[in-house]
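What follows is one structure encoded as C-alpha cells, with my remarks underneath.
One protein chain omitted, others in place.
Letters are used for the chains, namely A and B, taken in the order the chains are written, and counting of residues starts over at 1 for each.
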Amino acid sequence: MIAAFRIPGAGRLRQAETASFSFDGHSYAGVEGDTLASALLANGVHLIGRSFKYHRPRGFLSAGAEEPNALVEIKRDSARKTPNVRATVQELYDGLAAQSQNRWPSLSFDVSALGDIASPLLSAGFYYKTFMWPKSAWKNFYEPKIRAAAGLGVAPDQADPDHYSARFAHCDVLVLGGGAAGIAAALAAAETGVRVILVDEQAEFGGSLHFESGAKIDRQDGFAWAQSAVAKLKTMDNVRVLSRTTAFGYYAQNFVGLVERVSDHLQNPGRDLPRERLWQVRAKRVVLATGAIERHMVFADNDRPGIMLASAARTYLNHYGVTVGRNVGVYTANDSAYAAAIDLKKAGVGVAAIVDLRDNPTGPVIEEARALGIEVNFGRAVIRAGGKLRVSSMTVQPKNGGGERTIPVDAILMSAGWTPSVHLFSQSRGKVAFNDETKRFVPGAYAQDCVSVGACNGTDGLSATIDEAYAAGAKAAKDVGANAKGNKPKVDASENWSRGMLGAAPGAGADTTVKAFVDFQNDVTAKDIRQAVHEGMRSIEHVKRFTTNGMATDQGKTSNMHGLAIAAETLGKPIPQVGLTTFRAPYTPVTFGSIVGHARGPLFDPTRKTAIHPWAERQGAVFEDVGQWKRAWYFPKAGEDMHAAVDRECVTVRKTAGLFDASTLGKIEVVGPDAAKFMELLYTNPWEKLEPGRCRYGIMLREDGFIYDDGVVGRLAPDRFHVTTTTGGAPRVMNHMEDYLQTEFPHLNVWLTSITEQWAVIAVQGPKSRDIIAPLVEGIDMSDEALPHMSVREGRICGVPTRLFRMSFTGERGFEVNVPADYGQAVWEALWAEGQKHGACAYGTEAMHVLRAEKGYIIVGQDTDGTVTPNDAGLDWAVGKKKTDFVGIRGMVRPDLVANGRKQLVGLKTKDPKVVLEEGAQIVGDSKQAIPMTMIGHVTSSYWSENCGRSIALALVAGGRDRMGETLYVPMPNATIEVEVTGMVFFDEKGERLNG
Amino acid sequence: MAKAAAKKSAAAAPSVERRPALAGQELSATGVTLAVLPPAERISLRAPDASVAALSKALGVTLPQKPKTSAAKAGRTALWLGPDEWLVIDEVGKVPLADCAEVTVLHSAVVISHRNVAISVTGPAAAATINSGCPQDLSLDAFPVGAASRTILGKVEIVLLRTASDAFRVECWRSFSDYVFTFLSEAARDAAA
C-alpha cells in the first residue's frame, strides 16, 4: 500500500520495494531509498522533535546535512544507540527504529514546553543573568535543572560494539562535493590519468540535481547524467569515488579528514564491515564543490512543523516522490521557491499562494507559476504562521503594513536565497570576501592549493558552474603535470535563480513577544540577536556566544547569515564590518569511534612483553605495567598474598638465589674508535681507562646538572660499549645521546644502536648464582679472579651466544645473562632447572625494588625526580673530578645547586619498626608546629624488609646528610610517625656479600 | 674492527630451543595475506661514505646511498635507513656480522637479528592494509618496488620494504610485533574496500 503522501509515479524510488520502520513506537511503511525524513513525510508525519530551549514542536526544515531540527535517536540494540542523528540524512532500512528526543512524556505533549511560556526568562544570555543568585543555587539547583530540561540526545551508556577503520590516502586531485560542479571537475581531472578522489556526503551523487528538474546535461536529465558520470568515474583505476562520505575538516597542506559512513544505512551490516571509515587524505590539489545551502525566511512562528525550505520540499517530491502537504503556501524572496511551487502544482498538489517579499520580480518561473494558475503576491510578507503541532495557516500583510489576510495552508515553503558553503574553504584558512551586490560571502584569498567552483564560489547557473568546474579540474591536473584530453559536459537546460534577502523579514517584527527563529537548533530569535547588540555585544563573535546563534551540531548552516545581517542592521554597520564567525572543523558531527579508529582494546597502546613472559605467565606471576611493558611483579605460590610472596622472594635471593627477568632494561651498543670519548661526554664518570671486560655504574645528567638516567656500562672492546639504561628511560636516553652525537659532537666517530630487544636478560642473583650458571656456560672462566664483580665476558650459555655480566642490583653475588631474545625463554628454563637444584626462586619487580632499597641503590625516577644532582643523591663518587667536560658539568655547579640545605637522599627508619611509611609522604622537623607546617622533604621509597626484619625507607630531606640520627616526623591523617635519619644502606653495609 | 662482538660461530649449536615471536602466524583476508616470516640474520650497519665501497664488497651487496631505496642480492638485502645507516637482512642463513668483522674501514656493525620480527603483507590490498596506519604515500610512483623506509604504523615504528608491486615486508621490534600483527590483521579486514 502506498503511503498517503507518496505520489504514485513521482520521484526516483521504486515505490513497490517497501521497508517497515518505527518512530516513537509507531510502525510505518517506507520505500527503499528513502531517508527517515522522506519516509515519515510520506506518512504525513511532520512533528519530529522538540527544540533545545523552549521545547517547541519542530518538523523537518531541510532534506540534508544542514538540518537543525530533525534529530532523533536510532537504536539498533541496547549498545547501538546513536543520538542526534539527522533524520534527513539517515537512510531507511527495513526494521529501522527511531525515537524522538528532548521531550517528556511524549512528543505531542511535552511538559517542558512551559519553557516556551516562561521564555522571557530564557532570552539571550540567560545563562549569564537569570540564575546568578544565590551563588550556590547555580551549582545545586539551576544548572542541574537546566541541563535536564535542555539539551539534545542522550549519550549511549554501553561500550560501542562496532568497529571503525582508518586509511591514509594520497591523491593528485581531491574533489569535495559531488554535485554537478564536483562531478565535472572530477571528470576533467580523471581523464588526464592523475589520481582523483571524489567525495560526497549523500548516498547518491548529484547534489542539487536531486531536485532541479529543469537541468539537462549531455541530453540527459541532470540527475541521470550525474549517475552515469559517476558510474564512468568508478570504472577508472585512477579514481576513487566515495559516497556517504563527509569532508569534515580541512587542515594544513591539503590534509583533509573524511568520514565514510559504511554501514549505518544497512539493515544487517556484515560483521567485518566497519561502521565508519576515517580517511586522512593528502591531496596535491583540492577542488571545493561544496554547493550552497538555502536560507529560511525569518518571521513569527516560522518553526512550526510543516514549514520548510523550498528546495527540501522539491527534493522530497522530485527524488523521493513525497509531497509535504496538500495545500502548501510559499514565502520567498527568491526565484527558487517558485520552482518548488511549480513542481508541486504539476504533481497535483494544491498551492494556496506564493507570497514574494520582492516588489516586482520578473522571470520565466514567475510567468510559469502564473500560467499554472498559482496566486502570486508581490511586496507582501508572511507575518506569522498559525498552528502548533503543525502549521495551519499563514498570515499575509503588505510589507509596509496594511490589512492582514490569513490563508489556510498545511505547509509553507520558504526561500530567502542561498548561502555559499564556504565552511571547508574557511577551514583551509582562506579568507572570505563579501560581495556587496549579491550579499554573499564568497572565497577571497586562498591559503592553500585549492580552488572553489560552482555555488560555493558564488557562481550562478549550471552552465557557468560546469564551465568553471571542468576548467578547474583540468587545471588542477595540469598543475600536477597532466594535461586534459576529455570532453566537457554540455548543459542543455538549466534553472537560474536570483538572489534573495538576508536578515529578518517584516514578519519578524519589532514586537518583543514574537518568536521569529534565526537559529532553530539553539532557539535563537531575531529578537535575541537585537537584544545582544542592545546589551553591548559589538563583535559577531560575542553575539554568537551571548545568543548561542550558530552553535551546536548544525553549526549555524542555515542561521549564520541571518544572524549576522540582523546584528549588522541593529549596529547600523555594513555586514563586512561586523564580520563572519570562524568556521571550524568538523563540518558535521563526527563520531568518537571514527577518530579512535583501530586504537582501542589491544590496539589502544602497544603492550610489550619480554621473551620470558610466557614462562612467567605459566608460573602464575602477577604483572605490573612499566611504561608499555608488562613486567612480572611477583610470583605468588598457592595461598600467598603479595606481601608473603615478596617476603619469600627477598629472603630466598639472599639465602640461595633468585632469577629475575631484566630484559626490559634499555640497552644501547656504542661502537666506534671514539666510543670512550663519547661516553666521557655523556656520562659523569671517566671511561677512557676502563679496561675491556670491565663494567662501571654510570650516571647521565641533563645539561642542567640533574640526574637523567643511570645504568651499568660494560666495555666489550676498546671501541665497543654495552650501555644499559632504565626501563622507562630507554627511548629518551637514546634520543638524548643521538642528539648530542649528531649536533654537538658530530666530529666523533661513533655510532649508537638500540639493542634492548636483541638481548633477553636473565639476572641471577644470590650466593648460589654462580653455581646455577656455571654448568651451562662455555668459554668463560667463572672464577672471582677471572670474572670479578663488575666485569663482562662474551661466550656461550646453552650453546647460545651470551654477554655475561657479573654485576649486582641486590648486593649479592650476581650475574646478568644476556642471550639473543628468541633464546631467552629456553635459557631461562635451563637456568631455572639448575636453580631448582639449589632452591632458587623467580622474583619479580617488587622484590627487586626491596632488595635494591636494602642496599641503598637508587632508582632514577623514583628516588630522583628531575631536580636531584649527583651530590644530592650521594653519588659524588661517580663524577669524574678531573674531567673538563661532560653534559651537565656546568649546570650542576649553578649557585642553587651547590647551596647548603638542598634536599639530599638519606635513609629513614621508623621508630616503630613495624610501621611502613607511605611513598610520597611529607616530612617535617617539628611535629608541634602550626599548620601549615614547613615540609623539609618526602619519602621516595618505602618497603617492609623481611631481610632486615623491619621497615626501611629512602627520602629526600633538606640537609639530610647533616641530620644523621636526628628524629623527624611524618604527619599522616591518623597519626604522626616518628622516624630517624640514617644512612642509605640497611643491609650488609660493608658490601661483603657481593663476593659471598 | 669490532672483532669482540663478531666471533665466528664455530662453537657448538644451541642446546636449547629458539622461540621466535609470533612464529608461523598467518592471516588471510580479502585481497591480502599476512605472514610472520622466519628468523633472519640482521645487522644495523653504520658507516661514513668513505667506507661504503669496502663494506659493499664484503657484504656482497651494494649499499644503496639514495634515500628510501634498497639493494638485494643472493638473499641479502641492504635497506637505506639514513645517510649513514643501513639495515642488512640476510634470509639465507649467512651472517653479515661475520662478513663485516674482516673489514678494517671505519664502521659500526651491530647484530640485531633477534631485535626485529618481519611480517609479510601481500596481495592487491597490501598497500591499503598498511596505509591503515602508515601515513606515507604507498603508490608505486611514490614507493616503488625496492623502496624502503623507517616510518610509523599506528602507534609504533616500523621499517617498510616493498618487495613487489603487491608485497611488503614490515619489520618491527620484537615486543611490538604482537601490536603490529594485530594492527595489520584489523586493517586487513577492511583493506579491500
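The rule is short, and it goes like this: a residue touches a chain if its C-beta (ideal position, glycine included) is under 8 Å from a C-beta of that chain, and two chains touch if they have at least 3 such contacts.
We adopt the following convention: contacts and distances are computed from a predicted model.
Asker: Consult the UniProt record of the chain that does not appear here and report its protein name from "Sarcosine oxidase subunit delta", "CbbX protein", "Bacillithiol biosynthesis deacetylase BshB2" or "Branched-chain amino acid transport system permease protein".
Answerer: "Sarcosine oxidase subunit delta"
Asker: Out of A:24, A:738, A:966 or A:988, which is the one that touches the chain we can't see?
Answerer: A:738
Asker: Touch as defined at the start, partner being the missing chain; which of B:116, B:129 or B:149 qualifies?
Answerer: For the chain that is not drawn, the touching residue is B:149.
Asker: Looking at the full complex, which residue from A:346, A:837 or A:894 touches the chain that isn't shown here?
Answerer: Going through A:346, A:837 or A:894 one by one, A:894 is the residue touching the chain not shown.
Asker: For chain A, which residues touch the unseen chain?
Answerer: Residues of chain A in touch with the missing chain: 168, 251-253, 255, 280, 282, 447, 703-704, 735, 738-739, 742-744, 746, 884-885, 889-891, 894-895.
Asker: For chain B, which residues touch the unseen chain?
Answerer: Residues of chain B in touch with the missing chain: 67-68, 81-83, 85, 135-136, 149-152, 157.
The definition used in the following text is that only the chains that are shown with their structure count from here on.
Asker: So, what's the distance in Å between the C-alpha centres of chain B and chain A?
Answerer: Here the centre of chain B sits 32 Å away from the centre of chain A.
Asker: Show which residues of chain A lie in contact with chain B when the two form their complex.
Answerer: The touching residues are 163, 165-170, 195, 262, 272-274, 277, 280, 282, 598-599, 602-603, 605-611, 629, 669, 671-673, 692, 716-717, 719-720, 749-751, 753-759, 778-779, 794, 796, 798-801, 820-823, 825-827, 829-830.
Asker: Spell out the part of chain B that touches chain A in their complex, as residue ranges.
Answerer: Residues of chain B touching chain A: 1-5, 7, 9, 11-21, 39, 44, 46, 48, 84, 106, 108-116, 128, 131-137, 139, 142, 154-156, 173-176, 178-179, 182-183, 186-187, 189-190, 193.
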